[in-house]
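Below is one structure; the comments refer to it alone.
One protein chain is absent from this view; the other protein chains keep their places.
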Amino acid sequence: MTDPLALDPVLPPRERSALPFNDDALDHDDRYRHFEEHVTGGGKVEATDWMPDEYRTAVLRFVEMHANSELMGVLPEREWLMRAPTLRRKLALTAKVQDEVGHAQLLYRVAEDLGKPREAMVQDLLDGKTKFHNVFHYPTYSWADIGIIAWLVDAAAIVAQQALRDSSYAPYARTMKKICWEESVHIMHGRDVVLTLATGTTAQRASIQEALDRWWGPLMQMHGPRSDRAKDRDIHWRIKAKTSEELRQEFLGIYVPRIREIGLTIPDPDLALDPATGVWAYGEPDWNELRTVVTNHGPKSEERLQFRRDNWAATQWVRDAILSAPRAEAVA
Amino acid sequence: MTDSAAFEPLAMDFDGAGDGGERALALLLLSMADDEFVIGFSDSEWTGIGPILEEDVAISSLAQDELGHAQALYGLLVNTVADGRDADAWAYDRPPEGYLHARLLDHHRGDWAMTIARRYLYDTADAARLEALAGSSHQPLRELVAKIRREERYHLMHVQTWIERLADAGGESRARLVAALATLAPDAGTVLAPLPGDEALVRRGIVTEAFATIEARWRDAVGATFRSLGLPTLPPTADPDHARSGHSDAFRALHAELTMVRQSEVGATW
Partner (left out) sequence: MTDSPPADRAGGGDGSSAPGVLEPWEVFRQEKDGDPMKHGGSVMAPDSVLALHYAREMYSRRQESVHLWVVRRSDIHDLADLDLLQPPLDRSFKKPGGYVMRAKLAAARAQSGESKPKANKGAR
């Protein structure tokens, strides 16, 4: 065994060297250049660091849409909260929807610390000024939809979220680690619901195939159209790491075999893996539908936003009340 | 004394429940389980639409706790009645008139003040009931109650915090709380209304005090809190003979919704 005292001195590298862009004395262009070098070189940014407006705006827009999606993503499943068919399913679905509210909280906290108050973000969402993910603009028809949402919509989301755990914006990256940890159970819950229906009665088996048929189109649109990596500013700033197509390919690679192994048929005759390249071919998703839906013209967009507006207004007095009641202090 | 006739339609539910004492135990377990089940559903309606995000998560945890308690209590009932029904069958497969929850829990979810008023009245009454079960002679119930009481501590902290805030905020907040209490308080005592077989439960030590004694203790405690907050005095229980029967349209609507999926394919695995 090596005598530790005989080792040559190995002094630890500084975890975080001085960040020149935090130096107020430098002019803006120098700070911008240092910041860009830091971020593109793999460096992390904290909320208290100086950052160019372009970066702050880009992270805020990205995180705010993510937070909005968690908050609006609550609503389709919430419609089935009171209908879950067993005690365990009721508990699991309640806990899952609760997690989504919790994730909205975590993400709005990240966005708030970038300078936009939560009330302003909620108001912009309710006014239709900011967006949320396409999949949450669609109706739900059956308990089977809940299984497909919990399994496949969450799986597609996790593929994207896992790629965000190394985001250059450190508070977002840390939050994504916590969210991915919490969401791992959602997929298990969803897959269990789907498997139970897929091995159930004739009507149950039919319901799960119908649900897959309904959701496949929106699922293929979910990560967005193919885009040019070189032109993607979010990738340049390392806010995110992967393009839409990379995420979609990853999703298909993992989930197509899992869907097929339980006897479900994916409603896309062009879906095929090229064994030579490892790339999935698929029928072109309807990008017009995606654009229509995410601009709040989807089948349930207006109804769900109105539901949010109504409930936000109905609870305004509670928010006012806790701020006007005398402060309490916790005692140990 | 509650009208035993109100429970007669349920006699058929207890074929396997043995002698009079077992039947009284089964009624106790079923009424407690149904209380937790129904308030769990009411509270879970807030999931996703709570007044602030952090509170939304908190009320959902309370709902999940209550549903978990219901699940455990139905589990004890399964062993007590032993007629082949599992916990889900007890929870889901009865007609609305077969549920034994207290009338306090029969109201619409309502606004946040209704939820806090209901939670306050129910949680304090439930805590008094659990206290009288902490030394129960029925070992499985005693063991379960010890665990439930540990979880209910947070429930009491949470609702105490909120009722004080709503009362102290004055203005609209206080007015809404007072209105909610006007609706709910006449039904609050239904949680502790005596069950048929009350005497047998006490005689066998399943419950360590008569419900009338538990209720008096609870009224003293709630009365003191209401006086300190300047809230109206708790009224006597309205229509005490139908404390757990004759359920409202609000409950029937909830029942129709919560059985919808399960009834769509009777006997299927979900």
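By letter and in written order, the chains are A and B; residue numbering begins at 1 in each of them.
Here is the rule we use: contacts are C-beta pairs under 8 Å (C-beta built on N, C-alpha and C of every residue); 3 or more make two chains touch, one makes a residue touch a chain.
Keep in mind that what you see is a predicted model, and the values were worked out from it rather than measured.
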Option from B:Val178, B:Ala210 or B:Ala268 whose C-beta touches the chain left out: B:Val178
Residue touching the undisplayed chain, where the options are B:Ser44, B:Ser61 or B:Thr259: B:Ser61
Residue among B:Val38, B:Ala169, B:Val222 or B:Leu254 touching the omitted chain: B:Ala169
Residues of chain B (touch criterion as defined above) contacting the omitted chain: 52-55, 57-58, 61, 154, 157-158, 161, 167-175, 178, 228-232
Touching residues on chain A - with respect to the absent chain: 1, 3-11, 14, 16-18, 48, 98, 102, 105-106, 109, 112-113, 118, 174-175, 178, 182, 320-330
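Note that only the chains that are shown with their structure count from here on.
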Centre-of-Cα separation between chain B and chain A, whole angstrom: 38
Chain B-facing residues of chain A, complex: 71, 74-75, 78, 80-91, 94-95, 97-98, 100-102, 104-105, 108, 118, 143, 196, 200-201, 203-204, 308, 311, 314-315, 317-322, 324-326, 328
Contact footprint of chain A on chain B as seen in their complex: 41, 44-45, 47-57, 60-61, 63-64, 67-68, 70-71, 74, 87-88, 91-92, 111-112, 161, 164-166, 168-173, 176, 254, 257-258, 260-262, 264-265, 268-270
